[in-house]
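Apart from one protein chain that is not included, each protein chain of the complex appears where it belongs.
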Amino acid sequence: MKLGMIGLGKMGYNLVLNIMDNGHSVVGTDVNAEQVNNIIRDGAEGAFSIEELVEKLESPRVVWVMVPAGEITENVIHKLSGLLSAGDIVIDGGNSHYKKSIARGKLLDEKGIYFFDVGTSGGTSGARKDACTMIGGDPEVFKTIEPLFKDVSIQNGYLYAGPMGSGHYLKMIHNGIEYGMMAAIAEGFDILEKSEFDYDFEAVARVWNNGSVIRSWLMELTENAFSKDPKLEGIRGIMNSSGEGKWTIEEALDLQVAAPVITMSLLMRYRSLEDDTFTGKVVAALRNEFGGHEVVRK
Amino acid sequence: MKLGMIGLGKMGYNLVLNIMDNGHSVVGTDVNAEQVNNIIRDGAEGAFSIEELVEKLESPRVVWVMVPAGEITENVIHKLSGLLSAGDIVIDGGNSHYKKSIARGKLLDEKGIYFFDVGTSGGTSGARKDACTMIGGDPEVFKTIEPLFKDVSIQNGYLYAGPMGSGHYLKMIHNGIEYGMMAAIAEGFDILEKSEFDYDFEAVARVWNNGSVIRSWLMELTENAFSKDPKLEGIRGIMNSSGEGKWTIEEALDLQVAAPVITMSLLMRYRSLEDDTFTGKVVAALRNEFGGHEVVRK
Amino acid sequence: MKLGMIGLGKMGYNLVLNIMDNGHSVVGTDVNAEQVNNIIRDGAEGAFSIEELVEKLESPRVVWVMVPAGEITENVIHKLSGLLSAGDIVIDGGNSHYKKSIARGKLLDEKGIYFFDVGTSGGTSGARKDACTMIGGDPEVFKTIEPLFKDVSIQNGYLYAGPMGSGHYLKMIHNGIEYGMMAAIAEGFDILEKSEFDYDFEAVARVWNNGSVIRSWLMELTENAFSKDPKLEGIRGIMNSSGEGKWTIEEALDLQVAAPVITMSLLMRYRSLEDDTFTGKVVAALRNEFGGHEVVRK
Partner (left out) sequence: MKLGMIGLGKMGYNLVLNIMDNGHSVVGTDVNAEQVNNIIRDGAEGAFSIEELVEKLESPRVVWVMVPAGEITENVIHKLSGLLSAGDIVIDGGNSHYKKSIARGKLLDEKGIYFFDVGTSGGTSGARKDACTMIGGDPEVFKTIEPLFKDVSIQNGYLYAGPMGSGHYLKMIHNGIEYGMMAAIAEGFDILEKSEFDYDFEAVARVWNNGSVIRSWLMELTENAFSKDPKLEGIRGIMNSSGEGKWTIEEALDLQVAAPVITMSLLMRYRSLEDDTFTGKVVAALRNEFGGHEVVRK
């Protein structure tokens, strides 16, 4: 199969290599011309604009979009909707909100262009080899691109999830679970860290990765992290987030599902962004008002 | 009625004044002799030891203990158990754990001494005038000291709650509710503070105190606090706690009652005691491991 | 002052009576003609359509909208935008989302019509007498209608909050705080209910309303509720919600404010709507898988 890849960042670049390793050919483009030159050196065909990329593909064209979610994805897909023809296929492999994907899919559908929303997990190493992909879109047309997903993914690592939106939805929930699992692991080590015992955290993570109920890739990554910095003394506990955890919670609220564990994992991330809180100030002021408890002055 | 007061701190001292205002006489003692001299000047009889205080009372003696919960209360009550006689009455008006109160009550009961555990709310101003008291102990003997509670408390502000332990239990739960209410108010103002609008917080608290569903003494105190420092710029949001919120949650866990609101209010207090968390470090390290997300280095 | 009231439900009807008690005259309309006839009997002028209501007012007209939030409010305000003239004033006293209010305000503004978003608290009894109102809109024009708010509200019970949207925003946060306070109170009584003591809940609420730190209107309502049904045996613990708690949490998420107490109060409301949960099934199935723990079969 021959396809186009728009976006040659960490994820897209590795995916191109992965796709080529599996015997497909790729035309790659990126706003950064250097990345295009790099991918040419690595054996792909290059294009210095989306127009050029589209021209270098033959009908029915397959274009994989791997650019940052939000406005950039929006712009790329709008541009593609003008350049592509009926029967062509657009794949959005980024972390778009599933409602946006449904809307974009409908837009493309009006022109007879097929749209697939693909959640991609496994990090950059997964993109390079053995990805995990969750795909939403037309079930019949999917069969024509199924070999691609079978090839880039680890064994049993791709899933046709259902109609448009269902792929990104699944990735959203995956990330919500990920937030909760990470927080559970982290809280456990936080208690260990304050306990009366002096544990070797790397050794603890290692034993938990061998035979315990909580063995997991995240615990293996925990082991790796402690192997590099045994007490994590070099870093600060600022927990950023890139949106999918928040979307998961907003979705849970809309569906009236009580998901307190995933919710609290996000709320503590937000809490970590602040050195001090207004909530804390109000409570401290109130304790002073009724009980004369001293407040800490700046 | 004549009674002894052990402990002339913020709460005990104000209670003595309150009790005397209501026509009773008091013998007061404290480890701090200066407080004893002060209370003598204010019209009470003084005692410079618990022994002296006991001697200055007549059978059946009534002794109110108003000292810090924990070891000090334990020691005072053990000492009293040796000095008092059958038919005497001990009142613990502090914030003791109800299980300790039950144990102490049984100890005194073996010698025929009656024990009452009294939760006291309303802060120091309430102790001085119009307290709120919740009393556990023998229902018949309670009648002999009921006038005392009726006098020191605001109208309808005392309650015979049930057997030994039930008074301190009620105070514990009262404080648990207080934690939750304070946190709810504080979180609301935290959102206001970060909102796109520029509210006058004192004015907001005032309007909410007049006719709204959330009007409350805590909201009045919030109004007071903002009247002194409109944005609470002078203080830090460190939320200490003195134990009863924690006991409430431990009790809820023992009873298998899901009380997430009160629980989270305490957990956020603990969170406020730390500048950074190990939980946060682990999550930040994990995000770096799988996604290459940058960590903030120290 | 003479004004129009659109919507004669529980809140609107009581507000009309309240406004008339304060010497103003009102033209009232409602989709339900019976309510119009009722309000005529109670001394107001009636109108059987919005068009008629607008005709019966003189420029600059003041129209208070008190209809259900959402589509109905949207339709009424769109209709008014076509009927009113520059210089007229529209007040939305319902529970609209502040972002909608800002959008509606801008729409009316294009025609020179002034818009005020008004959060109204205090329940139906407050609407009848001594309401609590929080008002957003143009500060200069507000002065022309300020007497109205001063009259219908309890003393100090109205607040000019800021520009358009700030009134409904404040009401939203008020309700979020309300959710948290109610949950804190309810959790406290839940622990009491499962405790080893046999408390009289009405008496407990009463003593807490007299002198304690947690005295509040909500605790007074708790006392009322227990006076009617001492153990609440006649009702089920299904906690519905009407949207403002959810909006508060969505706003907190957008602002990255950690507000776990208000959030958990809503999540437990959602949990109460389900007899059983899929979350629970998955956890039960997992416990069976790894530990052989028995599951409860249907």
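In order of appearance the chains are A, B and C, and numbering begins at 1 in each one.
As a working rule, contacts are C-beta pairs under 8 Å (C-beta built on N, C-alpha and C of every residue); 3 or more make two chains touch, one makes a residue touch a chain.
None of the values given here were measured: they were computed from a predicted structure.
K.L.:
Going by the stated contact criterion, tell me the shown chains that border the hidden chain.
P.N.:
A, B, C
K.L.:
Thinking of the whole complex, not just what is shown, which of B:Glu51, B:Glu196 or B:Glu250 touches the missing chain?
P.N.:
Counting the whole complex, the residue in contact with the absent chain is B:Glu250.
K.L.:
Touching the left-out chain: which of C:Lys10, C:His78 or C:Lys106?
P.N.:
Of all options in C:Lys10, C:His78 or C:Lys106, contact with the hidden chain holds for C:Lys10.
K.L.:
Of C:Ala183, C:Val207 or C:Val257, which sits in contact with the chain we cannot see?
P.N.:
C:Ala183
K.L.:
For the chain not shown, which residue from A:Gly12, A:Gly46, A:Gly93 or A:Gly126 touches it across the whole complex?
P.N.:
Residue touching the chain left out of view: A:Gly126.
K.L.:
Which of these touches the unseen chain: A:Ala183, A:Leu232 or A:Leu286?
P.N.:
A:Ala183
K.L.:
Tell me, which residues in chain A touch the chain that this view leaves out?
P.N.:
121-123, 126, 130-134, 153-159, 161-163, 165-166, 169-170, 173-174, 176-181, 183-185, 187-188, 190-192, 194-199, 203-204, 206-219, 248, 251-252, 255-262, 264-265, 267-268
K.L.:
Please output the residues of chain C touching the missing chain, sorted low to high.
P.N.:
With respect to the unshown chain, the touching residues of chain C are 10, 123-124, 182-183, 185-187, 189-190, 193-194, 217-218, 221-222, 224-225, 229, 232-240, 242, 260, 264, 268-269, 271-272, 275-293, 295-298.
K.L.:
Which residues does chain B use to touch the chain missing from this display?
P.N.:
These residues touch the chain not displayed: 213, 246, 249-250, 253, 256-260, 263-264, 266-268, 270-271, 273-274, 277, 279, 290.
We take it that only the chains that are shown with their structure count from here on.
K.L.:
Work out per-chain C-alpha centres and flag the one nearest the whole-protein C-alpha centre.
P.N.:
C
K.L.:
Measuring from the mean C-alpha position of chain A to the mean C-alpha position of chain B, what distance in angstrom results?
P.N.:
49
K.L.:
Just how far, in Å, is the C-alpha centre of chain C from the one of chain A?
P.N.:
Roughly 39 Å separates the two chain centres.
K.L.:
Rounded to the nearest whole Å, what is the centre-to-centre distance of chain B and chain C, using the mean of the C-alpha atoms as each centre?
P.N.:
Taking the average C-alpha coordinate of chain B and of chain C, the gap between them is 34 Å.
K.L.:
Which chain C residues reach two or more other chains?
P.N.:
Residues 213, 256-260, 264, 267-268 of chain C each touch two or more of the other chains.
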